[in-house]
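Report on one structure; see the data block that follows.
With one protein chain withheld, the remaining protein chains of the complex are depicted in position.
Right after this comes subunit A.
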Amino acid sequence: MSRAGLCVNNIRHATKFWRGPPRRRKGDASELENTIISLKDIAVSFDGEQVLKSFNLDIRDGEFVTLLGPSGCGKTTVLRTIGGFITPDSGEVFFNGKKINDLPPHKRAVNTIFQKYALFPHLNVYDNIAFGMRLKGKSEKEVKQTVHEMLAMVNLTGYSHRGIGQLSGGQQQRVAIARALANEPKVLLLDEPLGALDLKLRKDMQVELKKIQQQTGITFLFVTHDQEEALSMSDTVVVMDGGVIQQIGTPTDIYNEPKNAFVADFIGESNILDGLMLEDYTVKFAGHKFKCLDSDFGKNKPVDVVIRPEDIDVVEPDSTHITGDVTNVTFKGVHYEIIVDVAGFKWMIQSTDCREVGERIGLSLGPDDIHVMEKSEYSGTFGDYSTFSDEMEEDINASEEASEEEEGAADEI
């Protein structure tokens, strides 16, 4: 099977037929203002357990929005609320300014790509994609044309008469995308659609999905727990935890200006230290004063300080304030991950220079390497890298997947 990148032309071709909103250009203010979905004060609970709490979110037409958070944070619930599969306990769901709380799923102009694709096993690829159009009473001629355009778009030309059971996971995924897009939805909801694919295919599909989104101009609401996926695909990232939005922003904002320790830890690697904002542009942590670019915290205010591992320069010990002993070095391909013990606090540094375990090194920070955040409920939850090991990371991932499975099973009941 040919890979994702090859089908750009197919997408352009298919777009001619497209009657959806035009492709969004950056800086087009009038379009950016156009809110298509608005959630106001949504609360959802299952069996007395609060899953979403006073949840507010506006999604603009044509945007690629990602809901990012650990499993159980309520992101899928947001999607199902918009899709119409969950009726919120309180709050309002607006679609193009109209309240749609009581509208059943089949009457909503949104389509969903489900976690496990949920293709119809008794129908072949063609009939799966034609399903929605036939329900809308389109002529078979129209159906045929659209199905072939959709198949071309997802690079599955020639697969129309295959049974679903004969397709690989990646192909089923593409059929699910084609089936949803054939309905010409205003908004496409994607519930961890790439979760079941292997890494290489996943990366290809990320690129492909992003291209489809840009070409068709459809609003995408994408749910994932993979922070890298969220950063590389989205216009806007919504970081969630515990049913509450932690931060909304562009990928660069989220990464460079995390609002609290949770966001800083969840998006990328972070060294999070206790600090004291002495005055504007001066922060004290790790026993030293540093110049920084942050202000308006007040004087002598306790804060959390975030330093990204790749921003730290490794220098000779006598040329800087912070020195420590290397305790662990892991080769990561592009860089080395170096754990340094600085007076009991273990820092992570990503550097292209290799250092030996036991070596004494200095860490150098510039003002723009330091990001200051207000203290939050998450302060202190994410400590240093003293317990860090790759193995543990894997364990955490594994248990996360396991709990996700449970979540899925619970949904089915």
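Just so it is clear, contacts are C-beta pairs under 8 Å (C-beta built on N, C-alpha and C of every residue); 3 or more make two chains touch, one makes a residue touch a chain; residues count from 1.
Simple rule for what comes next: contacts and distances are computed from a predicted model.
Colleague: From the list "Thiosulfate oxidation carrier protein SoxY", "Osmoprotectant transport system substrate-binding protein", "Acetyl-CoA C-acetyltransferase" or "ABC transporter permease", give the UniProt name belonging to the chain omitted from this structure.
Modeller: Going by its UniProt entry, the chain not pictured is "ABC transporter permease".
Colleague: Tell me, which residues in subunit A touch the chain that this view leaves out?
Modeller: Given the touch definition above, subunit A has residues 83-85, 104-107, 110-112, 114-116, 118-122, 124, 131-132, 135-136, 163, 165, 179-180, 183, 411-413 touching the missing chain.
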